[in-house]
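Quick notes on the structure that follows.
Note that one protein chain of the assembly has been removed; the remaining protein chains are unaltered in position.
Here the chain labels run A and B in written order, and each chain numbers its own residues starting at 1.
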Amino acid sequence: MLFTLSDVEVSALAPDLIRNDFAVELRDVVKLYGTMAAVDHVSMSIRHNEFFSLLGPSGCGKTTCLRMIAGFERPTSGQILIDSKIMGLTPPFQRNVNTVFQSYALFPHMTVEQNVAFGLEMKGISRAEIVRRVGEALSLVRLPHLAKRYPKQMSGGQQQRVALARALVNRPKVLLLDEPLGALDLKLRKEMQIELKTLQRDVGITFIYVTHDQEEALTMSDRIAVMSHGKALQIGSPLEIYERPACKFVADFIGETNFLEGRVIAINGEFATLSVATGHTFTGRRVNGLQVGEIATLSVRPEKMQLVEHPVDGAANTYEVTVFSIAYVGSDTRVIINLGDQRLDVWEQNSTSTLNPDDYFFKPGEKAWLTFKPENALVLAQ
Amino acid sequence: MLQTIRERKGLQVLGLMFPGGVWLIVFFALPLALIFAISFMSRDDLSRPALPLTLANYQQTFDLLYINLFLFSVGLSLLTTLITLLIAFPVALFMARLPKRWRNLMTLLVMIPFWTNFLVRTYALQFLMRANGPINTLLLGLGLIDEPVQLLSTPFAVLVGLVYGELPFMILPLYTSLEKFDWSMIEAAQDLGANALNTLLRVMLPLTAPGILAGSILVFVPSVGSYITVELMGGGKINMIGRVIAQQFGQSSNWPFGSAISLLLMVVVTIAALIYFRIGRGERGAI
Partner (left out) sequence: MSNETSTIVVMGEREEIFPQEPAERQRVRPGRLALVTITLLTFAFLYVPIAILVVFSFNDARTGAVWQGFTLDWYARLFRNERLLDAALRSLIIATVSTAGSVVIGTMTALAMERFRFRSKTFWDGLLYMPVIVPEIVAGVSLLLFFATAGIERGFFTLVVSHIAFSMPFVYLTVRARLADFDLSIEEAAKDLGADEWVTFRRITLPLLMPGIVSGALLAFTLSVDDFIISFFVTGKGWDTLPIYIWSALKRGVTPEVNAVSAMLLLFSATLVVGSLILQRRRSY
């Protein structure tokens, strides 16, 4: 008896049968400018239909990676594959990717409609088909009423959507976005983040998204590559990146954290105990196969610590501290404490509503007890 | 593979630069080199440049007549530069602080004489200053003078003509650099205790120096080589380098000697340009 499976069923049963390849692959890519390595031996594999972010401070090489995928720059060495094909010297106009530029790069001498139609014209698609697809694309970004406008006559947010429509209308394999929301104000940016994410899910296109805004990356991405000085330091889901940073840079760059440097004095399975400069000892999750005697850094996030009046007897990582300053920021209260001469940030959530300042924790100069669980801290190699 | 890209780029540059390069070499550099060569030649029976090579043309320029000619030309051009600078600075200053709309209009009013026919403009001034021209007619009519005043054919007339002709070439670069000037720096200087003079000398002048230099070179170079102005305003009585060169290539038909003077003029101009580049490192786009 013959029966057929739909693609969805096949992929559910055996995902590797259909999608055993990647949308984009970087294999040991290096890009030198003179002797300076803008991109330094980067390898990454971006899956189909994935929202993948390249995150890092300016000058970390993320935009260079994007431009190499688009074909505007050529790797000094290494390979770039799009849809399992080695790109080599393939010029940008022969690659099945499209870019949303940071400056939008809309053609100022063409109307919105003409801008969006440009890519389809280049492919030699029939006039009727172009009209239909341009209309569709403009509806997708909710701008059909502005088709006859010139870019200069539109707001930044509208221009941004035109840029998006102009790229998406070509139905590329991969859409490359270079800090597309950078020029928008905060409120519009938040709206667009959600819109972009929804859009990506609906059109089912792989998005590679460059940003220096960690919150943006965490909000939208399926996976993130954190980059610094041309290297991809960690690739993982937002959860992995935030909760299990692989190194000090990632821990520091993503979110807020406290660092305490010290020497490893004991290893206990998953945990490592550290003796820090202030004379206190702390225990946290061990990473990177640390050994006793090595110098390491404890990283603990401000929201993962608590300040209490009475400590639980024998609890780990519990010490008496002095409150240095407090700042009320609405959702939580940010307390800076002194542990010896070490300063630490502790954020306490304001879970009850009150107008009495005394209800919010301690006052500067008061004593309190700091406590956090070993599983909420990480011990990272230098 | 990278090699082929580099080769293709090289070909593109070659293709794009070729016509412009050929033009500049053949119709600018080569003729100047020819001047150099011919300045060392003598003349044949038909007054054409010919061998043997000689230094006679240069020896001739050491005549007191020509030394004076050079000194007069350079001196008058320096004076022109100074006067245009003194007039143009306040004008540019005023323009730069106008509201944008007015500023554009004023720029236009400077640009028109900047680009329009120099010959016709100089003629307009000459017409005005003729013995039977509007100025004399007016003065006679008002009874202020009894007979026409000699306004033309004097060094002063040439100076007025040069200032008149070159003024836009000073105003424009000055205005360009003053327009970019951040006026809050004046306030900052005053806030820190500088008086008006100190503010001008220590803050404004250094920051507008590129404009001053560009304007000076744009005025000095055409002045020192001027021909139309000397001819029209000097009425044949005043001589400057440019006019002598024209004569050597015209009536006198002494090309080798004309070349020698041209070359010396180029030396003067090159010195001016070197000073300009030395002090100002030459700002692009000042013209």
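The definition used in the following text is that contacts are C-beta pairs under 8 Å (C-beta built on N, C-alpha and C of every residue); 3 or more make two chains touch, one makes a residue touch a chain.
For clarity, every value in this text was computed on a predicted model and none was experimentally measured.
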item: Interface partners of the hidden chain - shown chains only, full complex considered; value: A, B
item: Residues belonging to chain A that touch the chain removed from view; value: 70-72, 91-94, 97-99, 101-103, 105-109, 118-119, 122-123, 150-152, 166-167, 170
item: Absent chain, residues of chain B that touch it; value: 9-10, 12-13, 15-17, 19-21, 23-25, 27-32, 34-35, 38, 87-88, 90-91, 93-95, 97, 99-100, 104, 107-121, 123-125, 127-128, 130, 132-134, 136-137, 164, 167-168, 171, 183-184, 187-188, 191-193, 196, 217-218, 221-222, 224-228, 232, 242, 245-246, 249, 255, 258-259, 262, 265-266, 269-270, 273, 285, 287
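Keep this in mind: only the chains that are shown with their structure count from here on.
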item: Averaged-CA centre spacing for the pair chain B and chain A, given as whole angstrom; value: 60
